[in-house]
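Only one protein chain is missing; all other protein chains are in place.
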Amino acid sequence: MAGSTPASATASAGVPASGGDRPRVGPWLEAWRRFRKHRLAVVSAVILAILVLGVAFGPLIWTVPIDEIDFSKRLDGPSWEHPMGTDDLGQDLLARILYGGRISLAVGFAAMFVALVVGVLVGAVAGMAGGKTDAALMWLTDLFLSLPQLPLLLLIIYLFRDSLVSVVGPEMGVFILIVVVIGGFNWMQVARLVRAQFFSLREKEFVEAARALGASKTRMVLVHILPNSLGPIIVAATIDIAAAIIAESTLSFLGLGFPPDIPTWGRLLFDAKDNLDFAPHWALFPGLMIFLTVLSINFVGDGLRDAFDPRRVKS
Amino acid sequence: MTEQRLLDIQGLKVHFRTDDGWVRAVDGVDIGVDRGETVCVVGESGCGKTVTAKSVLKLIDMPPGKIAAGKILWQGRDIVPMRAAEMRAIRSKEIGFIFQEPMTSLNPVYTVGYQIAETVRQHEGLSKRAATDRAAEMLRLVNIPNPAKRVHDYPHQFSGGMRQRVVIAMALACNPKLIIADEPTTALDVTIQAGILDLLNEMKERLGMAVLLITHAMGVVAETAQRVVVMYAGQVVEEAPVAPLFARPLHPYTQGLIRSIPRLDLAATEHKRLEAIPGAVPSLLDPPRGCRFAARCRYAIPECTAAPPPLRELGAGHFAACIRAEEIAEGRAQPAGVAA
Amino acid sequence: MTQYLIRRLLIAIPSILGISVILFAVLALAPGDPFEELATNPAIPPEVRQNLRASLGLDDPIHVRYFAWLTSMLRGDWGFSFVSRIPVDDLILQRLPTTIAVIGASQVLAICIAIPIGVFAATRPYSIFDQIANTLAFVGFSLPTFFTGLLLILLFSIHLDWLPFVYRTQLDSTGWQWWWDQVRQSIMPVTVLGLFQGAALVRFVRSAVLDVIRLDYVTTARAKGIPESAVTLRHIVRNAMIPVVTLLALQMPAVFGGAIVTEQIFRVPGIGSLLISAVLANDTPVIMAVTFVFACLVILFNLIADILYGWLDPRISYR
Partner (left out) sequence: MTEDDLRHLIGRVKRGDLSRRGFVRRMAALGLTAPMATQLLAVTGAAPAAAQSVPAYRPTGRRGGALRILYWQASTLLNPHFAVGTTNQDSSRVFYEPLAGWATDGTLHPILAERIPSVENGDLAADGRSVTWRLKRNVRWHDGQQFTADDCIFTFEFARNPQVGSVSSGSYMDMEIRKLDDFTIRLDFPRPTPFWADAFVGPSGQIIPRHLFGNFNGPNSRDAPTNLRPVGTSAYRFVSFAPGDTLRAEANPNYYLEGRPFFDTVEVKGGGDAVSAARAVLQTADFDYAWNLQVEDEILLRLEAANRGRVNIIEGGNIEFIQLNAADPNREIDGDRSVAAQTQHPAFRDPAVRQAMALLVDRESVSRFIYGRGGPATPNFLNNPPRFRSSNLPMEFNVARANEVLDRAGWARGQGGIRQKDGVRLRFVFQTSVNAPRQRTQQIIRQACQRAGIELELKAVTPSVFFSSDVANPDTFTKFWADMQMYTTTMSQADPQRFMNQYVSWEIASRANSWQGRNIVRWRNEEYDRVFREAESELDTVKRAALFIRMNDLICGSHHIIPVVSRPLVSASLNNLRPVLSAWDSTMWMLSDWWREA
């Protein structure tokens, strides 16, 4: 019976199959090309860039002080002098939104970063180690999942606020505190995701091949497994940012967040909620800011996931 | 067309839209299958054989794929313009399909019996009980031991070979007139492969159906085919009954294929290195003009690249798409080294 | 199967204990005092506050309080709320029906929206419908619930005056009228919560279906000649539901606690708002009991998720 060696007699003489003139394209360039195809993601990336730049450099251009109380101009609608109107103390909303935006965005990204680092660490260790450590780490994750956020928020802010404030000043102190607290409560989903990815990728041939080639455990993780699980991590990251920004506004809802005179978007929205029917501009602009930021981050995340996930071929 | 001809693919062109433009996977293919006949379509992976097979039952995703031209006549009726309802009456009822990957072709969450019964109930409206009995009957037919019990088992409880038998049972459940088998044995190891091929032949004898077998293993072709179609880069380059094809291959590509089969029947002394066909399959984005094999053909001459060589009948039912076929056959054509 | 269940429950006990220890330490260290209101009223002499705290054991060392709480917990006596002196389990049972009604309905609404839209969008990838569904999903979970809640109140309760926006547990009407009042007053909280959860779910269902849609057995099913709708329902959706159902089960506890903001705006007396008022009043027994219930819910739903996974996917065997 004739052997079953495939009859394809192509002598793979080194030249990759698809001929043609395309230059060798590195994975990042490839990802960027696919990302460009996702129109909405590109538009959102632009919006995000505008928001971040606006918030970073806005206060330099729009130099109206953020807490100038002027009772004659209370609750004015948008006008040339105050493009986004004023609040009930006559303070200029555009200046406050730009100033507050810096903090809200920083909180969002920093909290997401904290959640990612912790999540990936826990997930990777659990994924690679398996057995006892895996069970222990997963027990810890379940534990954190079932803890109610609020009492812990109260305690942590109460325990550390004074010591931190004396060291780095009120605004920065509370900032670190909130980032750690929000970050500390959002890593569980990422950890679970990374662990699931590790379990599925660990069995794949290319990882075994790397092990066969003598790759050390860390090298396997960093070079082979992590890049492959980039897709879901990015998606989790984008949802984390959204959750962090919304969590910051809920903290203001309870008066736990930044000191009352620091106008983060969450705080502005909370202060304005009672005047929604009389002075809608006061609530709509911060609400719009939160919405635009979170929306664009999510679309960028969606685009990145398609870009980094070759399997999801876009027809 | 004669009553005998079941399936007649005429000038089929199937193109796929990609970021870089249209890939012309199948670019003008004519294949015919008569009642009770076994036709093998052979060629390297990427030559369009699987796409051709899947197009018969419209199993390719459209978009991104589309049938650009040509007809697929099933007992005289053209399938291409058929709408979903008419297609459904043909799928598994008239033409059964056997897939390549047994490990993933069965739905993991349903029992084997349920999946076979599903086809029967769809086409013959049997009750649940009757359909399951038929399924058990089919399992016995494909030599799966203790079918009455196994019918309630799940796919993951079967080995690769057994699963392929289930797929075959599923394809034959409604007693179709034609079976298209897309490389049914590639994913299996050698010993199981033989069993599956024997089963296929046995089924052919017993149920009198025709088989269109897609493979890239010349050994399988020699074993089962009555007539062979050789495809290269989306086109048919040679078609002939199995014996003359192996005895006197006319197209240089077919000759290359046959020469690359390791021969056990030669004496140890006559062994020489296996020959490989140099070069690579051309891009199907903008295929070269003229004969697509010219770049790798040892007998290539400038005329080859002038116009696409027609499929000429050079013997009883033996066609080849090579303008120098006769010269090569009589040994007059000198191998002019590999054309630029 | 039962052997597996027992083993899982045995593992659950240490984690519940672990949670209770951490929680108790947290609460003992946390600031706040159940008798805050007394402090402002100068008429109330300070000794009263002192012996009140002493009578409830607030000033004993932490570990003494913990073991007292644990032993009484095991005996089934969940203790009295410091503030309202009502047995804690009655308090929770009183609030459970409202929570299940409102939160449960919003979760059902979320599922009823997410699954059809998710599947429909996935089966037509990158079509107009898919783009719209995707964008609406993003919009859904980008808006904080208290913002959407207020907008709804402004629109439906104040301008159009169709719906009451204060949720009243005991309605005085009976029979059909009761049902109609109950529906009218739950529409808004359920919609706000349902849309928010539904939005995140749509994206998840869509990606789960996209993963399944390209697998071989779907083509096999099509090759069998069964109608496209049957292929989608019987084969694609059935398999895509495995990750979706597990996620739903894992998310349930968060749904109970997560609706705090909505319960606050619409005054729905659910478990979430009970926890918030207990935390703000530092009412330790209630906080411990509610979080204890949450911990059990998390573990219970994890177990349910695994069982569902096993039931849905025959490949999983209970070793």
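For clarity, chains are labelled A, B and C in written order, and residue numbers in each chain start from 1.
FYI, contacts are C-beta pairs under 8 Å (C-beta built on N, C-alpha and C of every residue); 3 or more make two chains touch, one makes a residue touch a chain.
It should be emphasised that the depicted structure is a prediction, and the values quoted were computed from it without experimental measurement.
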Sort by label and list the shown chains the missing chain touches. A, C
Across C:18, C:164 or C:314, the one contacting the chain not displayed is C:164
Residue among A:47, A:89, A:196 or A:292 touching the omitted chain: A:89
Hidden partner sits against chain C at residues 29, 31-53, 55, 58-59, 80-81, 83-86, 91, 94-95, 153, 157-158, 161, 164-166, 168-170, 172, 264-265, 267, 269, 273-274, 277, 280-282
Taking the full complex into account, what residues of chain A touch the chain not shown? 67-69, 71, 74-75, 88-89, 154, 158, 162, 170, 254-256, 259-261, 271, 273-275, 277-278
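By our rule, only the chains that are shown with their structure count from here on.
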Min distance from chain CA centroid to global CA centroid: chain A
What whole-Å value do you get for the distance between chain B and chain C if each is reduced to the mean of its CA atoms? 55
Between chain A and chain B, what's the gap in Å when you average each chain's C-alpha atoms? 50
Roughly how far is chain A from chain C, centre to centre by C-alpha average, rounded to an integer in Å? 24
Can you list the residues of chain A that touch 2 or more other chains? 315
For chain B, residues that touch 2 or more chains besides their own: none
Residues of chain C touching chain A in their complex? 15, 18-19, 22-23, 26-27, 29-32, 125-126, 131, 134-135, 138-139, 141-144, 146-147, 150-151, 154, 158, 200, 210, 253-254, 257, 260-261, 275-276, 279, 287, 290-291, 294-295, 297-299, 302
Flag every residue of chain C that touches chain B in the complex, lowest number first. 215-217, 219-228, 234-235, 238-239, 242, 312-315
Quick one: in the complex, what on chain A touches chain C? 40, 139, 142-143, 145-148, 150-152, 154-155, 158-159, 239, 242, 246, 249-250, 253, 269, 273, 276-277, 283, 287, 290-291, 294-295, 298-299, 302, 312, 314-315
